[in-house]
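Here the complex is missing one protein chain, while the rest keep their positions.
And then chain A:
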Amino acid sequence: MQWMTLLKKELIENWRNRKFIWVPLVFILLAIMEPLSTYYMPEILDAVGGLPEGTVLDMPELPPGDVLMLSLAQFSSLGVLLIVLLSMGTIAGERKSGVAELILVKPVSYTNYITAKWLALFILVFIAFLLGLAGGFYYTTILFGELPMSAFFYTLLFYSLWLAFVVTISIFYNTIFNSPGLVAFASIATIILMSVITQVFGHVLDWSPNQISAYLSQMMVEETVSKDLIATGLTTAGMTIILLVLSVIMFKRKELAN
């Protein structure tokens, strides 16, 4: 099947340029540094020095759920930045270098081309996130106390939806702009703008994708999946699908115009 061939090409490419190795490694680092640095904060401050003799540091005891959310916060900032940077050229770069033309000269459907790109990118991001979250979860339970396994799986499920959305935003701008730099800028700007809008109109936008972290944090405390979390997850999935369809349409238009 054509679609499988395209997907395979993407996966092999991600393997050859080592993305399948370094992206998961970085995600694991991001996730396990939080519980470790939080746990050893007194030692770190001690080693750095500068505190007057006899200072007593009273670090608050963090519940394990909060520590896992710290790791997640790393994914929300640096992780998202990384995803945008590594995907900024996935279509835009191929167009610039002429590879896209080579592929699209053949009777390749635009839908197949975009969705294969999208899935390949999401598989990479998902594997990195899965390993990172597992690392963060492992350290959190060892250093700060037990967390129910369900917390792991729900975080995996719902946060993956948010990451899929981020991937889709990048793919969408990839279909519009030819310059990877512009794709990265537009993606980051969109995500920041969405988070600002969600903060300002938070009372109306209960189910904005940006709220997923907040509801996950609430889930850690209450140990139940709230209706809001499910609704936010569904909204995010819906927006992802709409954006993906829009990407195909934009791409078709742009290619036919050329």
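Note that in this section contacts are C-beta pairs under 8 Å (C-beta built on N, C-alpha and C of every residue); 3 or more make two chains touch, one makes a residue touch a chain; residues count from 1.
Just so it is clear, contacts and distances are computed from a predicted model.
Peer 1: Using the UniProt record as the reference, specify the protein name of the hidden chain from among "Cyclic di-GMP-binding protein", "Amidohydrolase", "Multicomponent Na+:H+ antiporter subunit B" or "PLDc_N domain-containing protein".
Peer 2: "PLDc_N domain-containing protein"
Peer 1: Using the touch definition from the top, which of A:33, A:123 or A:249 touches the missing chain?
Peer 2: Looking across A:33, A:123 or A:249, the contact with the absent chain belongs to A:33.
Peer 1: Using the document's contact rule, name the residues of chain A that touch the chain not shown here.
Peer 2: Residues of chain A in contact with the hidden chain: 17-19, 21-22, 25-26, 28-29, 32-33, 36, 40, 42-43, 82, 85-86, 89, 93, 97, 99, 135, 139, 142-143.
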